[in-house]
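One protein chain is absent from this view; the other protein chains keep their places.
Let's look at chain A:
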Amino acid sequence: MSSGDGSSEPSSKISKISKKPRYSRFTQQELPACKPILTPGLVITILISLAIIFIPIGLSSISASENVVELVDRYDDVCIPSNSSNHDEKIGFIQDAATNKTCFRTWIVPKKMNHPIFVYYQLDNFYQNHRRYVKSRSDHQLWSPKSERATKLCEPEAQNDDDKPIVPCGLIAWSLFNDTYRFSRNDDAIEINKKDIAWGSDRTKKFGSDVYPKNFQTRGLIGGAKLNESIPLSQQEDLIVWMRTAALPSFRKLYGRIETDLEANDKITIEIQNNYNTYSFNGRKKLVISTTTWIGGKNDFLGRMYMTVGGTSLFFAIAFSILFVIKPR
């Protein structure tokens, strides 16, 4: 806390001429400046312009959200035998490889849905953002076959029982979602396009085209899907989508696209292979089909928020104007 150095500014003013620092407008803090001041006029102008911007955006996003047609169906609770009511029975059912897990659901399309229609699976109460989980991967291994032993963070799914590295290693890959859906309308199968569901950037730069799954899901506990060892990772799009871990514990993952329009009142039958174990942690599985608009999926929140902010601004603009007329400062 001692003198001199800390006091450059005052001392520059007062030291002897011989010590006078070179004058510059910066050090003397005499740069040209503009000094805006909040005046009632300015405040009201700002508030009104906020209202003018926010209310239209709010309206349009509400209408966009309204235009989204979204069908959501929770199936994890119905796609198990009705006799397995308690927790352990559910887990026993889902872990038993021998049981028939096929399940049929029927939907009526409420409104016309224009293609592309996005098919998502939604998991609730699944913490893909769990610290242990998000770290349990090896990006090096995914990209380059040379790094297949880079499995330090992947425990407990780093190596198989023979100490061979698992590719892709880690909990994320191990827990790959493995329910499958087959859509049909009036007994005509609706094709689900599973191409290009993953980000192009991931396919070209993150998942190597010469990296093939190895020793995957070979150990005692099966976490989820198995991978075809003859297809390189860059083409395992389900895996790539799954590996983009979700931000929030309730998330959707793109399953595929339906490239045809669905008319209102179409009756759609979905054949679900209910393989994935969400019963162990009380998770929920939902199947979602949805169209999109500029705002994304169905979500009223943003529109409402914009309306609120815009409305508040307008209210205050008016209130302040009145205040200034009645009781100026």
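One rule holds in what follows: contacts are C-beta pairs under 8 Å (C-beta built on N, C-alpha and C of every residue); 3 or more make two chains touch, one makes a residue touch a chain; residues count from 1.
Following the convention adopted for this analysis, contacts and distances are computed from a predicted model.
Visitor: With one chain of the assembly withheld, which option in "Prolactin receptor", "Phospholipid-transporting ATPase", "Peripheral myelin protein 22" or "Large ribosomal subunit protein uL4m" matches that chain's UniProt protein name?
Guide: Missing chain, UniProt protein name: "Phospholipid-transporting ATPase".
Visitor: Would you indicate which residue among A:112, A:132 or A:152 is in contact with the undisplayed chain?
Guide: Selected residue, touching the omitted chain: A:132.
Visitor: From the listed residues A:59, A:302 or A:318, report the one that touches the chain absent from this view.
Guide: Only one listed residue reaches the unshown chain, and that is A:302.
Visitor: Since one chain isn't shown, list which residues of chain A touch it in the complete complex.
Guide: 1-4, 6-7, 9-11, 13-16, 26, 29, 31-40, 43, 46, 50, 53-54, 57, 61, 91, 120, 122, 126-134, 137, 139-140, 143, 155-156, 171, 174-175, 199, 201-202, 205-206, 221, 223-224, 244-254, 277, 280-282, 294-297, 299, 301-302, 305-306, 309, 312-313, 316, 320, 329
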